[in-house]
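Dropping the structure in here first, questions after.
All protein chains of the complex are present and in place, except for one that has been dropped.
Chain nomenclature is as follows: A, B and C, assigned in order of appearance, with residue numbering initiated at 1 for each chain independently.
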């Protein structure tokens, strides 16, 4: 039951917990219940596995144990160990196997326990999965979903806290999705699994236990890739962001409104590749200011990309220099005080917006 | 015999073949001879190996054969097989071994036969080498040089033509150098080997057989990392670039001057991390226009980074929107007509500058 | 000269066993001309001879055609490369052909294959059209991948050829994934993957050995052991002589065979495929072979003495099969007739490729993503 792109889907967008934004009244009333981000992902996997026999899961500790973060919990019980495959610690091999299975029509969903391990399997991801269709002149397609959690905030240090969205976005051939709410996570993951392209589906460790509203399993919905969602309406500055930073941006927007009288529009990109610049420029047309925020490294990051595109595609909209905020160029320390210092979170967002608005 | 930074070194900068720029008269007269880019790198390796017993080379086919591109030719004869180590095809292991040797003071120079293989050893490069100093709180340093050729133009296809400068620049902790002339290649590689930080030294396959002038081995010189070099002086547009694109930019500048009356200043960044934005802003202060060109993917690339920094650090200098040009978002085709289409070379540079100047 | 010991172990050759060139001891790898073969199948751990049934002469003749077509195509490609018609990295399989041809005929329609950048022989053995293959290598619009993949990425899904690869060993887990798909779907398809001796030192090989053995995937690991990785002989980089001992550590069935004899290759692959189809899991086959041409077009071959190559020319796949055909009663004129036919066929293929137009520039931007993104709905 595929909800056709755009309109109908947009109708379905409903706010979850922790989201303070309003979508100008185009919510559709559906029977909602509260669920966690983990639960939403788990449901998306279950529903797609029920729907399509070719969908299978592969990764470390995901089967009998249900995943280090319990995202795949109970799925082995329901689907058996031939559809939920516990692997050895062999990221390169199982990533390559996912490609092999996908080019003959299977739809593997690979879990990387930490998205940092992208670097361990980087050849298979960027030299193989992302390129296979192109190198074969379109003869094959590679419907692999690579999913797992990224990000800081829990003091995991340099090798377990990186955000890899900008890294994935740098290479053509792979879609990049990074939802911020249970609702979006479920709708986008279902779409990602059905998509014929490889998709990196980036979760965030700070979001796993957050709750939000979503329709019950009976009411299926899909969210198209490549559609941003305005999570808060405003007039002075457009903040584009995604994943956990959305919540930081919404909090920053609240503070800016309350204490500084600055009205921010917060655009949740949701999909980092392709970027829904149309929605962003629409917003900037109103606000005249753009701040692109993300948790991956600022240097050569998605924020810089958005700034560059703004000056390529819509420079006339900008009333102030477009800006970006990302992780500081350090390897991400363990110590909570140091980690807090380098994350591009609420305080930095507030400070940057104040600079941009000259207040 | 270390030439101290900046001045003295700047004095030494002399034009090589294929470079049409002038450096406003501050060349110092030294006895020059023509040499190839390959030869310059080979000399830098030889001289540093002679100078410091801890320098050793490690990689595939580099010893007895002298390297697929013959860059390490004859070095095994001179230094023996304990200083020029032929490895199996085990990029992850020998990259990790380089780290191990470096943290106790050896100075390994690792050859990746194609820089695309960065993805095979990505964990060791980005999760280990780049981070090791930080994770150990500064207790250790990792003076590894990773060198090899990158880039398109010779129809090697998707997995042997990528430029990885933006990828390396995204991760903090590793310097990124990409020289465009024999002179710069030699002076920068010698510096890179002596630098206590890890350095990615990115050569370009189109440059290997190009010739230029450089002092003979007796006249040692070093070029500091992080110093851009103005390779052509101009007044209307600043083009920043590096590696093989420099030559494309210089040709474009020539065409623009001759046919369109547009005067371009061409800044050879030489080092991509750190970026010498000071030199760039100085140039933009004159021209009011910035175009950042590179051969790595445009998306989340060094060009986008420069544009973002321009609006962060020096927006008031810009009289027109800053722009960037990079590889089109495709996996790099083999067919020469298709490859030519996606490379951000001369014609694209000319077209973009014309757009920027409204001519 | 460690690997030379193999010669003894693998029986005497029809030609006198070739001894390593002593002047070039450093550069030579102790070559062998295996005639009988040793199989080495766990858990018995005993070395027994693989039974090599004689194949029907008709089939051998068909295989001979393939060997020759591959050889002539690759010689034409080398000539075109010298003329500057082909850039990049073009690796020919001259001398390796029997490994591909023997294997292809031992497998069934519906089975899968992946291979390396050195994949022309697999492509043609698996039924790809030489004209479109040459066009692809030349980057022309009629190439099977419209000139995007080129020499290193031979692919033809309708023939089960699922792709060559420019990254050493990367294609190996791909084949494991194909075998996994077959297993999960309850099909009886087998996957075979070709790689070189140098690929044994890429970690992903070992990860795949373990998973394939553990999951009993219907998979055949086929190593074309030409005893060189580019310009470096294997004895300079391998810690052991017999590389089939690496996969054997995973409890995998292994065979070390004569990779220059299509009949031997056919027998070994048939046996491995049978094992795979009966759920017994993967087999590792080490086909001893030799690369007669350079590592890639333009290789100056300074790293091995010409005599080494010359000696190997006496025991290369076409020589072996031709003499076998004569022994089996096919006469010289019949063979000469085939030679001419195949020669004409390849000439036509070259002509087709050379006439093929360049791809449209817009083609550069296609196939990055699937346009209609959804499988269904």
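Please note the rule applied: a residue touches a chain if its C-beta (ideal position, glycine included) is under 8 Å from a C-beta of that chain, and two chains touch if they have at least 3 such contacts.
Model, not experiment: these values are computed from the prediction.
Trainee: Relative to the complete complex, which of the depicted chains are touched by the chain excluded from display?
Mentor: A, B, C
Trainee: Taking the entire complex into account, which one of B:195, B:295 or B:312 touches the absent chain?
Mentor: B:195
Trainee: Out of A:68, A:233, A:257 or A:320, which touches the unshown chain?
Mentor: A:68
Trainee: Which residue numbers on chain C touch the omitted chain?
Mentor: Within chain C, the residues touching the omitted chain are 201-207, 209-211, 213-214, 237-240, 245-246, 248-252.
Trainee: Hey, which chain A residues sit against the chain that's not shown?
Mentor: Those residues of chain A that touch the unshown chain are 60-61, 64-65, 68, 86-90, 92-93, 116-117, 120, 154-160, 328-331, 333-339, 341-342.
Trainee: Given the full complex, what residues of chain B touch the hidden partner chain?
Mentor: On the side of chain B, residues 1-2, 52, 56, 82-83, 87-88, 90, 92-108, 123-124, 127-128, 132-141, 143, 172-173, 175, 194-197, 225 touch the unshown chain.
As a working rule, only the chains that are shown with their structure count from here on.
Trainee: Pick out whichever of the two, A-C or B-C, is joined by more C-beta pairs in contact.
Mentor: A-C is joined by more C-beta pairs in contact.
Trainee: Taking each chain's centre as the mean of its CA atoms, how far is chain A from chain B in angstrom?
Mentor: That gives a centre separation of 33 Å.
Trainee: Any idea how many Å lie between the Cα centroids of chain B and chain C?
Mentor: 38
Trainee: For chain C, write out the residues touching at least two other chains, lowest number first.
Mentor: Chain C, residues with two or more chain partners: 143, 146-149, 153, 165-167, 203, 368.
Trainee: What positions in chain A touch 2 or more of the other chains?
Mentor: 123, 127, 134-135, 172-173
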